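Complex shown without one protein chain; remaining protein chains in place.
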Amino acid sequence: MAEPLLEVAGLAVALGRGRGRREILHGVDLTVGAGESVGLIGETGSGKSTLARTVVGLHRAARGRIRVAGTEVTSLRGRRLRAFRRSGVVQYVFQDPLRSLDPDLTVGESVGFGIPDAGSRVADALRLVGLDPALASRLPGEVSGGQRQRAAIARAMIAGPRLLICDEPVSALDAATRVQVLDLLVALCSENGIGLLYISHDLGSVAGVTDRLAVLHHGDVVEAGTTEQVVAAPRHPYTRLLIGSAPTVDGGGMSRTERAELRALLSASSSTGGSVPLGKVVP
Amino acid sequence: MRRVLAGRVGVVSVAVLAVIALLAAFGPLLAPHDPLLQDPRAILAGPSAQHWLGTDNLGRDVLSRLLAGSTLSLVAGVEAVAVGLVLGVVPALLSVHLGRVVEWVSLRVMETFVTLPFLVFAVAMTALLGNGLQQAMLAVGILIAPGFYRVTRAAALPVATAQYVEAAVLAGASPWTVLRRHVWPKVVPAVAVSTASLLGASLVIVSSLTFLGIGITPPTPTWGGMLATDLQYLYQRPFGPFVPAALIVATVGACNGLADALRDGPSRRPARRKVVADVAAST
Amino acid sequence: MARPRTLLRLAALAAAAAVALAGCGAGAGSASGSTLKWGFSLPTSWDPVTSSTGNDINTISLVYASLTQLDEKATAIPGLARSWDYNADGTAVTFHLRPGLTFTDGTPLDADAVKQSLLRGKTQQNSLLKDQLATISDITTSGDLDVTLHLAAPDYQVPNLLAGKTGEIVSPAAFTKDAAAIPTAPVGAGPFKFESFVPESKAVLVKNPGYWNADAIKIDRLELTPTTDPATVIAAVQSGALDVSFIPGNQIPQAKAAGLEVDVIDSMQVNQVDVNSTLEPLTDRRVVDALKYAIDREQIIDVINGGVGDAVSQPFPKGYVAYDPSLDTAFAYDPAKARQMLADAGYAPGQLSLTVTVNALSQATAELVQQQLQAVGVNATIKVVPPGSSTWQQEVYLGRKAQFALDGTVGRESPVQNLMVVYGSQGLMNTSKVATPEFLAALDAVRRTPLDAPNYPQVLQAAVRAGVQMSPSFSLGTQPRVAVRSKKVSPLPHFLSQYRWEGVTVGSPS
Amino acid sequence: MLLRVRDLSVHTGDTTLVSGVDLRLDRGATLGVVGESGSGKSLTCRSILGILPPGLRNGDGTVVEFDGTDLRGLDERGWREYRGTRIGAVFQDPASYLNPSIGVGAQLAEVLRVRVGLGRRAARDRAVELLADMGLRDPARVYRQYPFELSGGMLQRVLIAVAISAEPDLLIADEATTALDVTVQAEVLDLLADLRDRTGLALLLVSHDLAVVAQVCDEVIVMRDGAVVERGRAGDVLAAPSHPYTRSLIDAHTRYGIEKFRLEEAQRG
Partner (left out) sequence: MTATVVESTWANPAAVAGPARGGAVPAVAGAARWLLRTLALTVPVFLFATFLTFLLGAVSGLSPAGLLLGDAATPADVARVRAELGLDRPVLVQYVDWLSHVVRGDFGSSWLNGVSVSSQIGDRLSVSLSVAGFALLIAVVAGTALGVGAAVWRGTWFDRAVTVFCSVVAALPPFVVAVALIVVFSVLLPLVPSAGYVPFDQDPGMWLTLITLPAVALSLDAVADIARQLRTGLAGAYRENYVLGAVVRGLGPRRILFNHVLRNGAGPALSVLGLRIPMLVGGAVVTESIFGMSGFGRFAADGALRGDVPVVQGTLVVAIVLVLVANTIVDALLLRLRPAARRRS
């Protein structure tokens, strides 16, 4: 197998200062191959966003390394980091386009930010994500939520990325719009051979998007495998609870009592500092 | 400008300021008499065809002096605001972008300026460093700098950590680009509001200082100085202090009105759709 | 630091305010005996030895008595001393004290006390009286009541000199105990006794029954506060916050309109222009003289002072023994002549520039002078220096940086002393610091002439003439005191030299 | 019939935001309302509670009957007898519905004192008890904490405790689990279901997620653009959605949710 597009090995990250400094990630391994889509599942405080942000250099790694398309990014600083970012190899799509687009810049300005001869390329990028190029002159507040997120995706696509990191890209959208945006993402990645790291707190809504899954719990990957394996036969209790908690429309799923038992098991483990061993389930 | 003129307060304020600015610019030309020319035979005369507002204690034409005084009174206020702008806005932007040491130091320095009792400090500064307008305006500028610092920082701080700035950084934007494209447009409206209201405040301080006889070289007329002189002749010219006082009040009021109009006027950005909208909110 | 206590106090004040609001409707002033509230200025020091301005005599003399004092015409008359006599050659003078005098601290005011008090003025390190007392070489006493001053040279001005701060007698018991306390806690034998004092704020004095002339004092209690903003003085007297204060001459109509009484009291105060002839372009005597002709003294008096005062060309008021009527027409206003003299000196109109230095209170005068100078082709800029400040001292007196300073002399008890200050080679107001031998000789002649000699006025006036002719500085006009008082206060006596309160009564408001 | 809403409409100026909404809810029953933002589901809730934002009003034909009383005829004072005591409510973003400056326990106790009439001590004890009932560990400590010290899930449980403290007959949960983590959301939903089972509380559950509603509710209505587009028993609606919008909601789950795998598995199996 060729070198993966993204390779995260033994990554530990600590945030905060002084007494408030805490280790958020305790040594995480993760890979994303070219054209592959990988889901990173974790709830609030699990460290999933920290991981993503460290990959793009918004946080520093305490230990471990990150390689993106053959470049060791953990050691990049200043000018070289900026040059790497400008190369557009990695792109990031945030959860809420209302916050990730400057409300005072037009959609076109945001999409074409920092791009030379932006005009025609912006129009192309907008068309690529299924937007009317005429929207370029609108402000983010003047278009719908779905259009905004498409614009954010256009901003990522215009750079010609090889790896796309999406942090809860549809959770701010209405259900009906979600499907369309997810359709778009999946299509764009597979057509262009772009690797996708898809981050979400809700396993239930990611499952259909990704080839593989990694479940992050308190800064550790507790389970990883193909999506099918993980969903169909979760082995770690936390993964089981995640799946059992996801609301579904098929009437299947877990009973209230089962969930309560799993919760009790998990909290017993954490309040004893892990003396009830749950282990990790990683291939 | 359009948004300012949308409200009645804005229109009136701009109109008043325009008239006063015209007086300041062309006052000396409009003045029917030499504002410095004394007529010892007609001291403290009442209004007449020749002297519309009468004459002062040295027989000088009050109207002409008011017109001539408008220049200095206004220029002084503007100068103080300019000093305050430089001393407030620049450190504020630096405090947001240059790390914690600069932030800490600039915050303490600004707190110090806030701590200094306004007039006492201004009087002390002019008295000890020389009784000139420059010293006075430097003092006033220092004293209003925290106002600018606070609003600039308040506007720049959320932008500095905003997701769209992160997005720009991830696209490889330099700090300078971020400052220019994202931070500055957010800071300008806030600073514009403060400029208007602090201009009003500094006009009050300037008039207080000139009222105390500080910062001006006689026989230069200023509104505050004229008011102080008129007060000594309250019995002979009971209406005397009224005119300069009215001018000061009108100018300051117009500045405050302009600030309100700038703050409350409709912005380019459409308001986010809100279920709860307090209709009565209009201060 | 007593921060918490201050806060407690603030809270107490607030609480008290609430109580007071609820309790009493309106607070009327307290009515005690006869109290006079005088709005004037506080002395720079209550110690005559360290007081630093001439104006202080008005307030310091409330608590001290001096050996002699000046009558209405500023002639020396008995004070603590009931009489004095000079020896034949004028080198020693013996003062005979009134018997039974005491200071307000109860210690006796005898010959020895006088000697000690005067010697302190000569010897205390920070004494500002050393120059005046230089003329006294030795002091001897005989018995309790006779003090003899031995003089370095014949000087008949001593009785005049001792009528002022120089001759004010401080209790030796007090200053030997703590000389540093005297500036804020004076002990003398004057008409009033010190009760309390808040520096820069208020002094409360009560009648001193032990004062030698106590019968003439009809005021039981005198409260001295610095005057408020000139704009509110009349209102303050009108509303009873003050009983007596002073106003500029041009506010007399307002005071009268407000139903107040006004006393215009001639004084020794003469407005002066200190011209420093060591600074360019004033090194040219023609320029200096041209300036003297360029100033319209009458106009200044009319416009600035409401016509109160006389234009004079010498540092003495009309009616005073030193006043020389022959100088009345000296440097009379003549702009044409001024222009001509400037032209002769080589200055075309507009070529000569000058700085007029003035204190903040005389700003209007400066503006008027500026226009008058303009009229003869001199461009003047005004430099305002705060009154009574170190900056004025540094600018004008010590730094001698002022070309043309609008100043004034409050006069001195001794005309010789006044001439020294204005024209003497070390005279404070003589910013050029030059004096001609002729003038000094004339001054010496005055010292050698007994005050009661028939030719004393001629000798004195000759010295004045010499000074006026010699000096680059010149006089503008007299500045009478304009006292404003409520109707319950009787008219103030007219003393040339200072405010005095003998005979003044405070009745109930009519 | 506990709650009966007929022809509910909401207007602002000339614009109609919601129209023709009919609802019925029996004691102890659970009704789910599904719709995206702007569908009018929140305005419907607010109309029932009489807390429409300023500038908005109900149409003249609107009838809101609670336990036989016409709520629309109530004045401010009258409303107070219903809000809190008879009808409780919880909303999205629990942190904002608690006063940030007062301890959460004190806010719970306040309602107990004012609405239930308990004394200071009794209110405190009952509050701690209620917090424990909500499944909060160490309730005595939670009682002392401020809103900013608690997580979203804990806050929502506190708010539920506040809402049911006066033992109301009806609890309106308007997007009460939105923005919570999935496991926490499931916990809160489980708590609500437990409460219903235990106390006979009627539940009006509002959500943008059909699956959430389906998990708890007997009956479902789907709203879009201010109108009801579909209604029926939960199972029936899921099995045979009649409106395209409802179908698209189900579609999202079947295409990208875990249902996809379960379906595949089911097909395979």
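A, B, C and D are the chain letters, set down in written order, and residue numbers restart from 1 in every chain.
The rule is simple: contacts are C-beta pairs under 8 Å (C-beta built on N, C-alpha and C of every residue); 3 or more make two chains touch, one makes a residue touch a chain.
Here the structure is a predicted model, which means the values were calculated and not measured.
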item	value
Sole residue of D:V10, D:L43 or D:L150 that reaches the chain not shown, by the stated touch rule	D:L150
Given B:V204, B:M226 or B:L262, the one touching the chain that is not displayed	B:V204
For chain C, residues in touch with the removed chain	1, 3, 6-7, 9-10, 13-14, 16-17, 19-21, 24, 26-30, 39, 44-45, 50-54, 126, 128, 130-131, 180, 183-184, 198-202, 225-229, 231-232, 235-236, 238-242, 360, 386-391, 393-394, 397-398, 421, 428
Residue numbers in chain B that touch the chain omitted from display	108-109, 111-112, 114-121, 123-129, 200, 204, 207-208, 211-212, 227, 231, 234, 241, 245, 248-250, 252-253, 256-257, 260, 276, 278-281, 283
Footprint left on chain D by the chain that the document does not show	37, 49, 51, 76, 79-85, 88-89, 91-102, 110-111, 114-115, 137-138, 141, 144-155, 159, 162-163, 166, 178-179, 181, 184
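The rule is simple: only the chains that are shown with their structure count from here on.
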item	value
Most contacted chain pair (by C-beta pair count)	A-D
Between chain C and chain A, distance of the C-alpha-averaged centres to the nearest whole Å	88
Sites on chain A at which at least two other chains make contact	none
Chain A to chain B touching residues, read off their complex	56, 58, 82-88, 90-92, 94, 96, 98-105, 110, 113-114, 139, 141-142, 152, 155, 159
Chain C residues within the chain B interface of the complex	229-231, 234, 248, 250-251, 253-254, 257-258, 299, 302-303, 360, 363-364, 366-368, 370-371, 381-386, 391
Chain B to chain C touching residues, read off their complex	36-38, 40, 43, 57-59, 127, 131, 213, 217-219, 228-229, 231-236
